[in-house]
Structure formats: C-alpha cells, structure tokens
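Apart from one protein chain that is not included, each protein chain of the complex appears where it belongs.
Chain naming follows the written order as A, B and C, and within any one chain the residues start at number 1.
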Amino acid sequence: MKNFLALLAALGLGVLIILSLQNNTLFNEYGEDVTGRDSEEYGDREYGEENPASGPANIVTSIVADFRSFDTLGEITVLFVSSLGVALLLGGTKQKRLDLGFHPNFMLRIGSKALFGIILMTGVYVTIHGHLTPGGGFPGGAMIASSMLLLYLADDTFRAKIKGFKILESVAGSLYVLIGIAGLFFADYFLENFLNNGVVGDLLSAGIIPLIYVLIGLKVGSEISGVIDNFLTEEVV
Amino acid sequence: MLDNIEVLQVLEIVIAVFMVVLAFLAINSKSLIKAVMFLSALSMLSVIGFVVMQAPDVAVTEAVIGSGLVTSLFVFTLLATKKVGVK
Amino acid sequence: MELSIEIFILATLAFGLMAYVIGRLHKQLGSIMTILGSLTIFGGIAYLGFTGGLTGETAYLTFTQFEISEFGLFFAIIVSFVFAMVSFFNPFFIKQYKYPALYSMLFMFSLAGAIGVFFSSNLLYLFFFFEFVVWTSLFLIPMGRSKKAASWYYGFSAAGSFMLLFAILMIYNANNGSFHISGIGSVTGTTQIIVFIFMSGAAFTKLGAFPLHIWLPKVLTNAPDPVSAVFSGGLEKLGAFVALLAIVNMGGIGFIIPSIDMYFGQMIIATLGALTIVFGTLMAIRQDDAKKLLAYSSMSNGGYILVGFSMLTSQGVAGGLYHIVAHAIASTAAFLAIAAVARVAGTTKMKELGGIIHKMPVTYMVYLIAIISMAGIPPMGGFISKWMIFQAVIDKGMIFIAIATVFGSIGSFLYVFRPLAALFLGQELPQFKKTVKEAPFFMLLPMIILSLLSVYTGVLPGVIIDFINKIFVDMQLNYNIVMNGFAIEGYTSGIEGVGPSLLNPLLIACVFGVGVFVAFLIFIVLKKSKKIDLMDTYTAGNFVYTEEHLHYSVDFYAPLERLYEKYIHIMKNFYKSLANKVREFGAFMKYFFFTNKPEITVFWIVALMVFLLWGDVL
Partner (left out) sequence: MSAILLIAVPLLAAFISILVKKVSPYLLLLVSLFALVYPFFMDMSDVIIGGFDSPIGINLVVNKFALTSLIAVNGLFFLVVAVNIAQYKKLSSILLVALAGLNGLLLTGDLFNLFVFIEISGIAAYLITTTNKKPLQTFNYLVAGTVGSSLYLLGLIILYNMSGTLNMADMATFVEGNGMYTLFPFLLMFIGLGVEAKLLPFNSWVKGILGHSNNLSGAMIASVYATAIALVFGKLLAGVFQIEGTLALIIALVLGITILAGEAMAYASTKAREILLYSSIAQAGIVILLFTVGLGAWATFFAIANGVSKFILFGVVNRLTEEVGSDEMDQLKGSFVNNKLIGVSFTVAALSILGLPLFFGFVVKMNSLIGFFEPDFVSNLPGGNFIFPIIILVASVIEGVYFVKLLTKLWYKDSDVKVNFTPLFKYVVVVLAVALIVFGLFQGEVEELVASLINPGGVFIWN
C-alpha cells in the first residue's frame, strides 16, 4: 500500500512536471533555429576559424567552464566539502586497509594493473581535451580516480599517498580561485577569460578554459581518490 | 518504416519506463546489494538516455561517476558494514 | 517652576539605577534610595501638577510625545503616592529577597513605566510604557512565595497588552496613520466596536476583572508583601486608566437598549463589572489566607470602578474615579498592615494567627480603618465612592447591577472583618508572645498617613471632587458634580419641591465621631472585660489542657460557602484547560511532525501538491 501510494505520488509529480513543462512559453518548440539568440555565435563556428569573443569548440564546455564558470567553482566546492566531510567522519590519524573479506587473485592483480595505465591515460586525455571533445574535468577526474580504485582492488595492502593528493587538491582549487581573481585584476571581471582565444579546434585555444578544466580534472581526481581511500581504510583501534 | 527520429523517441520512452521500474525496484528490494545493482543499472540506462538526447558530455560523466564510482563506493560500504554485523 | 514630565521619567529611571548600584554595595541603602526616589517623584508631580508647572515637551525621549492631561495627572499622583508609601516598607523586607538590588531597581522602573503610560499622548508609546511596566514588575513577583504566579501574570498581562496594541493599531489604521491619543474618540463603525472590545479587554486584564481575573489573586497572594500593595493600590489602576480611555472616552457603543436607555456596550461592561464584584466577594469569603482575601477584595473593588464608569453619567464616572482614590488608599493600607504582620509572624494564614492586637495596636487601627473604607462604611473614602456608584446605578434603573453592588458591600462586611478577628483579635498565641512587636516607626508612618487620608477622603471630598470636575472638563465630557457646601449633590428625585439628594460627609463623620466617642467612653468607664490566660478557658464543658488555638476563623462561613463552592473554579478551570489545550496541540504537532522519519517531510510535500492540484492551477 505504502509502495503504491509512493508510486502514485511519484507519478503525480511526474505528470505535474510534464504538464507544466508544456505550459512553457519561450521554448515551446525545440527548433534548430537559433537566430537572434545569444547562443547564435556559438552555433555557426567552423573548424579553424578564429574563436568568437569567447568559447571553446565544445559548446557545453563553453557553458560549464566559461559562461557559468562560477557555478562550476561552486560545484567543485561541493565536492571538496563532501570529501572533507568523508575525511572528517571516516579518516583518522592511524589507518589501515579495510578487510573486505576477499583477496585479489593473480589475474585480477595483473589485469587491474594493466588497465590502470589505460584508464589513467583516458582520464587525462578526456580532461585535457575537455574544450574540444565531450568530457572534460569532471568525467576526466572521475576516470583518474577510478584508475586509483583499480589499484586498491588489485592489492589489498595498497595505500595511495594521500598527502600528495591533498596537495594536488589544494593547489588545484587555489589556482582556480586565483585565476578567477587574476581575471578580476587583469580584466575587470572575476573568472573572465582573459587569455587569447586562439583558433577553434586547436589544443591550445579558448584562453583559460583548458587550464581551468585541467585544474578541475586534477581536483576531482584527487578528491575522489581521497574519498575512495577513506572508504577503503579504517582506523586502527 | 520508422524514421530515425521516431525510433529514438520510442527508445526514449522505453528507457524512461525502464528507469522508473528500476528505481522502484531499487527502493523496494530487501537486499541492499541488489538495490545498489539496480541503481547502477538505472544510471547506465540514463547514460543511454543522455546519448540519445545528444548530450555526450553528461553521458560520459554519468557513466563514470553514476555507474562506476558511486556503485563501487556503495559496494565497499556494504562489504564493510557486513563485517561489523558478522562480528 | 516648569519641568517636563520626561525629566520625571528619566529621574525615576536614574533613581532605579542608583538604587541598583547602591544596593549592590549595601542592600538596605539601595532600598532607601527607592524611598527617596519615589517620594521625590510623588512630591514633584503633585506639586507641579497642582501649580500647573508640568509640561509635555520632550528633549531627550524624542521618539515619543507627552501631554499633560488632568486624568493623567490624577492617576500619576495616585500611583506615585502608592509607590512612595509602599517604598517605606522596602528596607524592612529587602533582606528576604533573592536579588535585593534588582528589586529596588525594578521597583523604581515600574513606577517610571506607569508615569509614562499616564502621560503619553502617543498611543504606541503608551503601549511601550505599558509593556515596560509588565516586564519590570514581572521580575518582582517571583521573589515572593511562588514562581508560578509570574507566568500567570505574564500570560494575562501579555494578552491584555496585545489586545491594547491591536486596538491601538486599529485606531492607527482608522486615523490615517496617526497615533495621537485623541484618535480613540474619532473611530467609527465596526472599527469602533472592535477597538472598544479590545481596549476594554485590556482594561479588564489589567484591572483583574471577571473573566480575566485569574492572575490577580495569584499575584497578590504570592508576590512579595510590598509588591502586593503596589499591585493592588497602584499598578492595577493602569487598567482603570485604560478603562477610562475606552469606556468613558469612547462613549456608548453598539445599539441602544431602549428600556434602560443604555448602549449595549455599557450594558456588557456593567454586567461584567457586577459579576466581578459578586465573584470577588464570593471568593474572598472563602479564603483562609489574609493576603488572598484582600486580593479578591481588590478584584471586587475593580468591579465597582467598572460599574461606575459604565454608567456614563456624572455620578457614575465620578464615583468610579473617586473609588480609584479611595481604594488605592485603603487597599494599600490594608496590604501594608498585613505585610507588617507577615514580617513579624511569618505567615498570613488566618488559622495560624491571633491576638496580635496586643502587640501591634497601631497596625490594628490602620487595618481597621482600611477595611471600613473598603467595605464602604462612613466616614471613610470608600463610602463616598460607593454612594455615588449606587446612585448612578439606581438612577439608571438597573436592578440586577444594583443588587450586585449591594451584595458586594454586604459581602465586604462578611469578609473584611474576618482577618480583623482572626489576625488581631482573639486569644494571643503563645508562639507570638515573644517574637511579635509593633512595627518600627518608618513602617507605621506610611500606614498612618494612609489611614488619615482614608478619613480625610471620607470627610472632606471637596478637593477630589474638584479634581474630578477638572478631569471632566479636560476630557470634554458633559459631566459635572456639584458641591453644595460640604455636601455632594446627587440626583433629583423628580418630586416637586424636593431638591437633589445631598451627601454631607462632614455631618456623617461628626455623628459617627460622636458615636465612636460614646462607645469608647463606655468601653473605658464600664470596662468589664479582662485579660485571661490562654489556659483559662473551657470548651464543651471541659477544661482545656493544652494550649490550643481556638478561634472562629476556620470555616466561618461554611454554610454559605457550600452554596456555591461547586462553581468557583469555573474560570480558573477554563484557563487551565485552555493552557492544556495549547499544550496538547503542541504535543500533537510534535508527535505528528517530528518523528525521526524524513518520509514525513515527503508526505507533506505530496500533500501540498495535491492541494495545489485540487485548486485551480492546472
């Protein structure tokens, strides 16, 4: 009964949302026509052209890391404070690996170690090419972290050097803010893209955006790695 | 013959229905580990959904975080808690 | 000499602070500051008030405005006088209290607040001072016997104050954003009725009138002894002040009841006033604690004031005002006398006391005079006011109200003489033989002054009647009380050739004086009574072998009490159950909303969605 009611409530909510979405007045049709919109200039870019006023080749990136970079900074902070919380609750001074009750066999060990490099490289690639291809700092960082996870799986005594992650995390975060403040001092606005935009499609283009994405990737990767470490260790009683 | 777009729209609806079902199962399953698996499957489906809706960026992120990392963290936590329960 | 009233308020506050600082160093010195302070304030206000030297200019308290009105002055003089008289008691009681320095400070602060109320011409700041009095006096109460009385007091006071505030805000709204006090009279229509209801509600709470009286007996019984006197004689009169503003200033409210030529609003107030009288009287009869008894008598006297005001005739309103004076004096004196007894005997329970007259004859006399005045017997002040109120009521032809007032007077005889008999007369108890002494001079002084004033107001009402006439002129009321020589003119009977009824208090006093003198002579010359030892008695044909306490204060009116004892707690139970209902509601909500389940939150979200759907959104 309870389940049924819950289902009913969820369905009701869904219906309400769909109905109210149909009431919209501005985007009542998902048309391709973007003329007259602010996003117009992002739509008609060609590979190899000079970049418009702002923006990398990947439009999503231009939204995430430039247009709403401040929100992204906020989201980084959300992740940061979450990992702090995990460390606060789970982390202690003296820690050892959690005994999960299984020991990796030979195949798992070797296979994981082989995969580690590949995944790590993928993560790095995704991060660095965030302004050109789908992906970017968040998934890239998560990939880096999942490669760390593999290491943890491969060896039940493995501990990452958390101290190093801490430094990475801190420096990456600080640099993000500092880039923002630099924008404030060099070019009037906080987080403004004050570097040259370059040519669409080049690796070194779109100003500070690749920089920011790399920082995000590092930060996300190190933070999630830290979280994983905290989850997989326990305090020595 | 169905149009490309129409196929995708049908797919969207199928995915949506499956997602709802999976969410329901995840909430209601007695075994926690099963619930985690349902959740993982749910986010995998949502990845497909995102791809269908032409949002590769989101899809990549969801794939890595939603079905990869989060699931593994859940599993580890379950393993760890089980241990305390055995004691 | 001219001085602004704000100087007095600031000076009172300053005296309070000084009393605190000095009180921290030496308890009694601090309370002596309260004597100096309140005497100064009383003297200043009375002197400048009568010589016209008070002004309402504000130089320091610029946020508010003051105006010197005759009725404000009237109340201010009475209240500051009561404070001044009571303050003499402070040094003797201060040691009993938990926070002596704070006591002295708050004592002065509540006086400052009261003066502020009487002179504010800005209604909002009238409320400001009103609330100020509430919280300053609030912390005086728990220094006495019970801590619970404070929350009862605050509950009712706050309800009253907020009723006043609501009325004030309605006036503000109706008068295009003006808080001036003259706005009370200029509201009309429904607003007028609402304002009237809420203002009289405020007056009722403050005056402790039925059905908002519960706090009064509790506070007067449990507060420190001097504070009880202050409440009964002084702070309670804030309610009378609001009643004057509401009932008299606004005039008749509602439709006219043709058979008695009165407005409906008047009728209601008069009825409730009469109920207050009856209820207070009946409750007072039952009490064993002398303070509680006086508390209920205080309540019933508040009813007289309301009945007087509600008549809206010269005699009625003047009677009400006169009663304020008379009751302030008499009840302060009575409470002080009881306080003096309590100080040496340690209790105010009538069962446990007796024969104190032998040790405290002056206190006895003071108490005697006070209760004579409260019972409305000539030649004391209470007689004159009650006479005027009777006249007004009977002239209106309101039989039941008249019966109630008469009943109250007779009831007064019944109850006020009980403490007299139980505390002062009767056998002298062995445990008091050594400990009990007559009060020191500085405690006797205010009591004697009050007694003399009781007699004075009862014999020569001219000064006060003049003052009341000035108030009528000041408030632009069409009333007037004519003094015919020493006599007060009442109503004309309507019979040809017969003039208006006359009350000549001087004459009455002379007759009375002669009577008392004769009685005294007889008492002296033909003395038959002799003092006997407690053991020198017998009961039911047997000698008494132990020193038992034999007097007639316990269950004295038992047959009478039995008639109504089922019904006495109606209002109290009502408020108790109200409080319980609030508590139950709270507990229910707690149980309902604050379980440890986040699902509850989700449930409510869904519920509101459904509510929205059910509405007209989609």
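By our rule, a contact is a pair of C-beta atoms (placed from the backbone, for glycine too) under 8 Å apart; a residue touches a chain by one contact, two chains touch by 3 or more.
Since this is a predicted model, take the numbers as computed values, not measurements.
J.: For the chain omitted from this view, which of the shown chains does it touch?
T.: If we consider the entire complex, the absent chain touches A, C.
J.: From the list A:Leu115, A:Ala160 or A:Leu184, which touches the chain that is not on show?
T.: A:Leu184
J.: For the full complex, which residue in C:Lys98, C:Lys434, C:Lys527 or C:Lys566 touches the chain that was left out?
T.: Touching the chain that is not displayed is residue C:Lys98.
J.: Return the single residue from C:Met170, C:Ala240 or C:Ala270 that touches the missing chain.
T.: Candidates C:Met170, C:Ala240 or C:Ala270; residue touching the omitted chain: C:Met170.
J.: If I consider the whole complex, including the chain that's not displayed, which of C:Phe42, C:Tyr103, C:Phe132 or C:Phe279 touches that chain?
T.: The single option touching the absent chain is C:Phe132.
J.: In the full complex, which bits of chain C touch the chain not displayed? Write them out.
T.: With respect to the unshown chain, the touching residues of chain C are 62-63, 98-99, 124, 127-129, 131-132, 134-135, 138-139, 142-143, 147, 150-151, 154-155, 158-159, 162, 165-166, 169-170, 172-173, 176-177, 579, 582-587, 589-590, 593-598, 600-602, 604-605, 607-609, 611-612, 615-618.
J.: By the contact criterion defined above, which parts of chain A meet the unshown chain? Give residue numbers in ascending order.
T.: Touching the missing chain: residues 16-17, 20-21, 23-27, 38, 54, 66-71, 73-75, 77-78, 80-82, 84-85, 88-89, 166-167, 169-170, 173-174, 177-178, 180-181, 183-184, 187-193.
Rule of thumb we're sticking to: only the chains that are shown with their structure count from here on.
J.: Could you draw the chains as nodes, link the ones that touch, and say if you get a line, ring, star, complete or other?
T.: line
J.: Looking only at C-beta pair counts, which chain-chain interface has the most contacts?
T.: Most contacting pair of chains: A-B.
J.: CA centre of chain A versus CA centre of chain B: separation in Å?
T.: 19
J.: Using mean C-alpha positions as chain centres, tell me how far chain A is from chain C in Å, no decimals.
T.: The separation of the two C-alpha centroids amounts to 75 Å.
J.: Hey, which residues of chain A end up touching chain B in the complex?
T.: Touch list, chain A to chain B: 3, 6-7, 10, 58, 60-61, 64, 98-101, 126, 134-136, 138-139, 142-143, 145-146, 149, 224, 227-228, 231-232, 234.
J.: Can you tell me which positions in chain B touch chain A when the two form their complex?
T.: Contact set of chain B toward chain A: 20, 24, 27-28, 55-61, 63-65, 68-69, 72-73, 76-77, 79-80, 82-83.
J.: If you look only at chain C, which of its residues touch chain A in the complex?
T.: 602, 606, 609-610, 613, 618
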